[in-house]
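Of the protein chains in this complex, one is absent; all others appear in place.
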Amino acid sequence: MGVQEATIRSAESSNATEPALRLTAVSHARDSVGVLQDIGLSSDARRIGVVGRNGSGKSSLARLVVGLERPDAGTIRVFGGDVAADRAFALQNVGMIFQNPDQQIIFPTVAEEIRFGMENLGWDKPRIERKTADILNEFGAGDWAAKPVYTLSHGQKHLVCLLSVLAMEPRLVVLDEPYVGLDIPTASAMRRLLDRLSQHIMLISHDPADFDGFDELIWLDEGMLKMHGRREVVLPAFTEAMHRMAQPC
Amino acid sequence: MGVQEATIRSAESSNATEPALRLTAVSHARDSVGVLQDIGLSSDARRIGVVGRNGSGKSSLARLVVGLERPDAGTIRVFGGDVAADRAFALQNVGMIFQNPDQQIIFPTVAEEIRFGMENLGWDKPRIERKTADILNEFGAGDWAAKPVYTLSHGQKHLVCLLSVLAMEPRLVVLDEPYVGLDIPTASAMRRLLDRLSQHIMLISHDPADFDGFDELIWLDEGMLKMHGRREVVLPAFTEAMHRMAQPC
Amino acid sequence: MLSLALPRVSWAHRVPATAKLAGLLVLSLVLFPVKDPIILGGALAAVVMLTGSLGTSAMRQTMRFVVPLLFMVGLLLLFHIVFGQLRDGIAIVLRLLTMVLLANFVTMTTALSEMMALVEKLFAPFAKIGVNVRAVSVAMGLAIRFTPVLLTKSGLLFDAWRARSQKPARWRLVVPIGLAALDDAEQISDALRARGGVPSTRRSG
Partner (left out) sequence: MERNIAYVALFAALIVVLGLLPKFNLLSGVPITAQSLGVMLCGVVLGAKRGALAVLLFLLLVAIGLPFLAGGRGGIGVFATPSVGFLIGWPVAAFVTGLIMQRSAPASILWRALVASVIGGIVVLYAFGIPGMALMLEKDLITAAGFAMPFVPGDIIKAVAAGAIAQGLYGMRPRALISVKG
């Protein structure tokens, strides 16, 4: 598994000496409202968490990292590539799971949904078929291929979203609040699944417990980088600040 | 605050000897798929929690309790009234906060959204204006009245949903996973707000910690009533079962 | 998704879709100038037998399609009788029914997947002049996906209304539903783009 397999190589190829994530003086506005200001950070951690209050810019940061938008100012490099400009590079290297599976599942059946991304990578048909079957089997969903998506439960839909991104073999997977609305057993199954992944992971969550075993944390506050560093340092500071704010005044 | 203020009294008026909630042999199907089977329970608790796995029927139960649907079999009485048949009674007595504020907010500005329910109760204009201003002030949102809803954050939208239901002064407020996606300070503000309410509350959540201070718990399992009783009894049994399921096998 | 294709495989399902469509085209060109009720009647009888050869469920499905037209046919004949042009009226009606039934026959006996493959083939030549064939097939899938979503979204907002009002919502919910649907389209387009989306220029590799 890995990028080595990918058949199309992009012009601006990844650079071995480049960190997974590098943002330099990134500022960004949506609908002419500033959502991120002057973010600079560099990280090579395999597990990066993103925390911050509602509206602090976490989802906006995720969109920039996967190249859905180009920052108004500054540069973003993921494994050395310019994800907004070089979409072929982005497709091979980063994938994103949005918060609500209903808003991201595109096709009526599980197999179609999983195949879509690989088709866009230009893989040939037998390889796509093989990978689809493999990944479903690997995650204990071998008989799902022909299932209509609407018959799946919320947690199962989440899994389909994840598999359809993993099938593309990205090096970095960005997850925007993946545990929200899942019951305890389903959430913990998802957690174990993510633990197993060899990929780099960037996870957005409001629950400090979701970052067990993480290396680094990014703390956003009103669009600015409040703190970035090792989890053991950032997480206590963040939770302390949140609980202080949560006190009735 | 309270029902005493309500000006229109419904034909089938509430009965002082009737419990807040009484379900007798309730079964229900959606799209001819059974979602609830033979639920019977009676409760007068001021704080009732509802727990269960994804798809166990929690939201379906909530829809029946606020009278959005009529059960296929059995009867539901809320404060003695038939909420599905007697909509005037239901509007005065039960309110519901849906899980996703985007699926609940109808009007473009905060004030319009809050006024809507009161208009439907037939209150006169000065009273509606007064109540709108009061409730916004009470919850620290005095300057929101003219704000377009789409500029609010997720947590702020949640608050608007809650206020527009509270403004109607129902006796029972049903909340479907209200803390989902909220940051820690916002969630705890919402929690304190709910604590303060004199109304009966029925709360759906996946997080056992959300039921601190609750009186009773309803545990649904695949559409059936697995357990109903005091929180101290049901909650440990439920969390134990969930964590057992969550073990990797 | 519900389609008009018969679920059961008949002899006609094995005929390639291109052949069936070509036959339809040829027959419509041949029949167009014909005015003789005998020939047209023969053609209609042949098409009815063709449909009949597919079995009773095909006949039932065809009737559902044709009954609304029969209403019009009756009135049309009456109209011609009043103006003393019975022969013309009969010819028009026979030709119309023949063509509708024949086209219906092709649709019923061609699986949706085959039709979609055909669409891609038909569009392929246009790729050279810039038509994005991939965009067409993705858009077809999305449109089918959005149909139940629109209904569900509307249902949710109607519920939100009913939870706070006794009066029927009527038109007041149209705009909120429209905005919710537009938001949904926005989110889906992000999801598409995050997984490669639809290349706006043709892929070279």
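Order of writing sets the labels: A, B and C. Residues in every chain begin at 1.
Just so we're on the same page, a contact is a pair of C-beta atoms (placed from the backbone, for glycine too) under 8 Å apart; a residue touches a chain by one contact, two chains touch by 3 or more.
Since this is a predicted model, take the numbers as computed values, not measurements.
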Shown chains touched by the missing chain? B, C
The listed residue (C:V15, C:V133 or C:L150) that touches the chain absent from the view is C:L150
I'm checking contacts with the chain that's been left out. Which of C:A12, C:A43, C:A163 or C:I188 qualifies? C:I188
Residue ranges of chain C at the interface with the undisplayed chain: 1-5, 21, 24, 28, 64-65, 68-69, 71-73, 75-76, 88, 92, 96, 99-104, 106-108, 110, 112, 115-116, 118-119, 135-136, 138-140, 142-147, 149-151, 171, 174-176, 178-179, 181-182, 184-186, 188-190, 192-193, 197-200
Considering the whole complex, not just the chains shown, which residues of chain B touch the missing one? 108, 148, 150
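Criterion: only the chains that are shown with their structure count from here on.
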Chain adjacency by touch: line, ring, star, complete or other shape? complete
Can you name the chain that lies farthest from chain C, using the mean of each chain's Cα atoms as its centre? B
When the C-alpha atoms of chain A and chain B are each averaged to a single point, how far apart are the two points in Å? 33
Report, in whole Å, the distance between the mean C-alpha point of chain B and the mean C-alpha point of chain C. 44
For chain C, residues contacting two or more additional chains: none
The residues of chain A that touch chain C in their complex are 7-8, 63, 66, 68, 87, 91, 95-96, 98, 100, 103-108, 112, 116-117, 119-122, 150, 164-165, 168
Can you name the residues of chain C that touch chain B in the complex? 153, 156-157, 159-167, 172-173, 176, 180, 183
Tell me, which parts of chain A touch chain B in their complex? 52-55, 99, 153-155, 177, 180-189, 192, 206, 239, 242-243, 245-246, 248
